[in-house]
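The complex is shown incomplete by one protein chain, all other protein chains being positioned as in the whole.
Residue numbering begins at 1 within each chain, and the chains themselves are lettered A, B and C in the order written.
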Amino acid sequence: MEMMRANVFCGVDDIQVREVPKPVAGIGEAVIRITLTTICGTDLHIVRGEYPVRLGLVIGHEPVGIIDQLGPGVLGYAVGDRVLVGAITPCGQCRACLSGQLSQCGHGSESGYEALGGWRFGNTINGAQAEYLLVPNAQANLAKIPGGVTDEQVVLLADIASTGFSGAESACVKVGDTVVVFAQGPIGLCATAGARLMGASLVIGVDSDNNRLSMSKNMGADITLNFQEQDVVAEIKKITGGGADIAIEALGTQETFENCLRSLRPGGTLSSLGVYSGKLQVPYDAFGAGIGDYKIVTTLCPGGKERMRRLMETVKNGRVDLTPLITHTYSLDNIVEAYHLFGERRDNVVKVAIKP
Amino acid sequence: MEMMRANVFCGVDDIQVREVPKPVAGIGEAVIRITLTTICGTDLHIVRGEYPVRLGLVIGHEPVGIIDQLGPGVLGYAVGDRVLVGAITPCGQCRACLSGQLSQCGHGSESGYEALGGWRFGNTINGAQAEYLLVPNAQANLAKIPGGVTDEQVVLLADIASTGFSGAESACVKVGDTVVVFAQGPIGLCATAGARLMGASLVIGVDSDNNRLSMSKNMGADITLNFQEQDVVAEIKKITGGGADIAIEALGTQETFENCLRSLRPGGTLSSLGVYSGKLQVPYDAFGAGIGDYKIVTTLCPGGKERMRRLMETVKNGRVDLTPLITHTYSLDNIVEAYHLFGERRDNVVKVAIKP
Amino acid sequence: MEMMRANVFCGVDDIQVREVPKPVAGIGEAVIRITLTTICGTDLHIVRGEYPVRLGLVIGHEPVGIIDQLGPGVLGYAVGDRVLVGAITPCGQCRACLSGQLSQCGHGSESGYEALGGWRFGNTINGAQAEYLLVPNAQANLAKIPGGVTDEQVVLLADIASTGFSGAESACVKVGDTVVVFAQGPIGLCATAGARLMGASLVIGVDSDNNRLSMSKNMGADITLNFQEQDVVAEIKKITGGGADIAIEALGTQETFENCLRSLRPGGTLSSLGVYSGKLQVPYDAFGAGIGDYKIVTTLCPGGKERMRRLMETVKNGRVDLTPLITHTYSLDNIVEAYHLFGERRDNVVKVAIKP
Partner (left out) sequence: MEMMRANVFCGVDDIQVREVPKPVAGIGEAVIRITLTTICGTDLHIVRGEYPVRLGLVIGHEPVGIIDQLGPGVLGYAVGDRVLVGAITPCGQCRACLSGQLSQCGHGSESGYEALGGWRFGNTINGAQAEYLLVPNAQANLAKIPGGVTDEQVVLLADIASTGFSGAESACVKVGDTVVVFAQGPIGLCATAGARLMGASLVIGVDSDNNRLSMSKNMGADITLNFQEQDVVAEIKKITGGGADIAIEALGTQETFENCLRSLRPGGTLSSLGVYSGKLQVPYDAFGAGIGDYKIVTTLCPGGKERMRRLMETVKNGRVDLTPLITHTYSLDNIVEAYHLFGERRDNVVKVAIKP
């Protein structure tokens, strides 16, 4: 059995780069040799034991690589092709997928839907922080990288850009809308870029970290607000003349969720991207008592090869440049150190790239 | 000054039929002589002091009548025309209205949006439980009643049917969807009818009142469930093979809201019609921790003459018959007695009609 | 090599029931034993040489059957399962499918889109008028038939009902819309049912065959018009007070297309289902010179197992009964005779079922 090196979850606060068996592509599967991947905030939750996964799992879900093996039934690809694979790997053939809800892919389940079922890498199957990665449903998930585009340009499309943009897309941003984005971490910065990309006439970025607020302007915010320095809800209402059309939540806390709702005009849309824990409260007054025509939409990172293709086109044609978000790069062997830096948010880190 | 009789809010638990000045139509306004109106659950909230309105206000917001006066600038109508007017009377000319959000009409406001601003009758201006009613923005709100259609057939379109149907419409019911409706009061019954009307392949009505569950079947439910007799969430999951596509909340309580969410498949839509008081909690587990692709949409009764025209067409052509919901009829002079019956839910009352 | 009997295209106006090799399921494929199928208008075009297919092809694309073989990689099914397969068999994994445009499935093509690419049965691969049928992309296309539902109830869902309903769906019929359907053949009758199912308040069926107009009423039309007996466009404008919201074209001729457009109110939607030959003209005057806010939408039969599941639910719960459309039944061995009856529209034939 061939072996490879991979970042393995060995217990709470215990990840280790180990030798594990190199995967072999079965029917409809592929194996790619990882050339670039990253660490995601979700990985931190896993390492800290806040999101449970099985012991021994290889974590990570943002893979760029080169096709190493193609299983039977995968057509139109060749070993050696450079590919991006989304964090979410829909099967394309279940009830959820055929309904266009790829992230809740029910591959194999009786009902055809599985909550978060499209998220498999580093969750229910081995992930991308490794030398090699088994890609399930490869036909639906291998997205060829256009010539002239670097790994660094596309690696963040796998998760945070797809997620961040979807915050704007699920809210159906229209030309002329005002959009406020609460939290300017990696996903919030991409939501800011997404709102701008879709034609929002005013984008407001909110955070408490001035470095991130500065990046927010670079990603497309017209105005940034530091919530530690002012009453941001009042300021947003003033700037927008009554409330934003859309508020995007990009953190996953009661406070940001509630501030989003309070920042909206009547009939506005709250687009939520954060992962919440415990009970979430909807403040009655900011919700028009239920009859304010408010919408709350939530979105898990859209995946699949067509999503990746579209996002790579936006990068290739210069619509958005995500490379400034990659503030640090580590080798796979030093990934534990990278987790520390990222987890402690040292050195103005935004995203850490990992090179196996 | 001409006088008329009207049901006046004189304080908490104190309504009285009194002589008040008959209204006069100003620019863009009309006065109609009420021929039929009803009592709404919202009126009970007002009388009980749970929803504050000014002392002296005439309450009620479901008017059918005959045009008595037309103010300057109202074109295409004649005194004597029979009309239905929606509970919500959008101006058609503010930012909210021109954006298609008629219920949050901002007539006169600086921002062009006003929370619940389209609801004026019996809220911010005199209402319909009277001999005569002043209709603001008459051009946008007087809907002529087609020949051969009775007052009884259309009066419930003004509010509860428009609201109930909108529960299905805002959820974008598609052909083949499964829809569960929590609570089978007047609005829930109309939501049931609306889901059926839009092509849901399975409609499940939930309540604890067997009389209402029986009406639910008449309005279009395929299956009814009594939540006092079984674990309805478990039953819905079983019947639907994993959860409903859409759940409509038609009561306004934490319990029904939460049960709606728990009844959904991943990626489902909760369409909320109820009026909530106090904090509303979103159970983290039933919400996919925020990344289950759930949508929560809320809707205030759609109004305006075009909405009323469309609904009257559905009634005229036999798509739905709302008259069985009118279980009792009282004269305006006996309206206080009618409020008691309705408030105490005596005698299997569903809706009470009032004839001035 | 095992053999089976099948209806083979042997040249223009020459179909023959012959012995051909029984298919064998490869990776991702299945073979079903056909228990019921039908003849479609498109098959007539093929036989007449109006739509070219290769010599030796087994024709037919409306299969109901029992799983006989399951190829490697097809999960969640068992030999013996009763299944319905749509006429369109999307792969679920190409660019078109992952974009929700299943009918233009680009399985295998470089661009990921192929015009009409989802239609393979009896077009680019062997079809359903046979004892056995090879189903490609079986995971995405085998729809289990619910217990208690007969073959006759579901066979027409594979094509004509899916197509007919989609005429209403693509037009986004809303509650209260008026819809006119030009031509009441099998697809037009299903479009009529679809418009009714989605909440149209008035459905008008147009044809010249009084038998079909009578069926039109049974399928949901409120009013039927015989275009040989009156000026239907003028009549529709009169009935609707200025034009229908939506007109569905279900034949594929210049005349019906043009009449659809002329029957619309300004800003209305023409939903076209017909297959046209030669140039199609858009009359300038009926099109608002291009600035009348008209929409023209076209739809190829939606397929895939989720589509079939949804349609079977509508049938199972009594929303629509398609069995009256099956006016005749023949054995596979007598299929040539059935083609003659169907092609000559003898004996008030609507659809002919074929039992292998």
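Keep this in mind: a residue touches a chain if its C-beta (ideal position, glycine included) is under 8 Å from a C-beta of that chain, and two chains touch if they have at least 3 such contacts.
If you're wondering where the values come from, they're calculated on a predicted model, not measured in any experiment.
Within the whole complex, the absent chain has one touching residue among C:M1, C:L55, C:A78 or C:A289, and that is C:A289. Checked against the full complex, the candidates B:V8, B:C40, B:V85 or B:A140 give a single residue touching the omitted chain, namely B:A140. Per the touch definition above, the residue from B:A25, B:C40, B:C91 or B:I145 contacting the chain not shown is B:C91.
For chain B, the residues touching the chain absent from view are 27-28, 72-73, 75-76, 90-95, 97-100, 102, 108, 110, 112, 137, 139-140, 304-307, 309. The set of chain C residues touching the chain not shown comprises 96, 99, 101, 103-104, 109-117, 241-243, 252, 265-267, 272-284, 287-301.
Although one chain is not drawn, its touching partners on chain A can still be listed: residues 165, 169, 174-178, 194, 197-199, 201-202, 222, 309-311, 313-314, 316-317, 319.
Operating definition for what follows: only the chains that are shown with their structure count from here on.
Distance from the chain B centre to the chain C centre is 39 Å, each centre being the mean of its Cα atoms.
Across the assembly, chain B contributes no residue in contact with two or more other chains.
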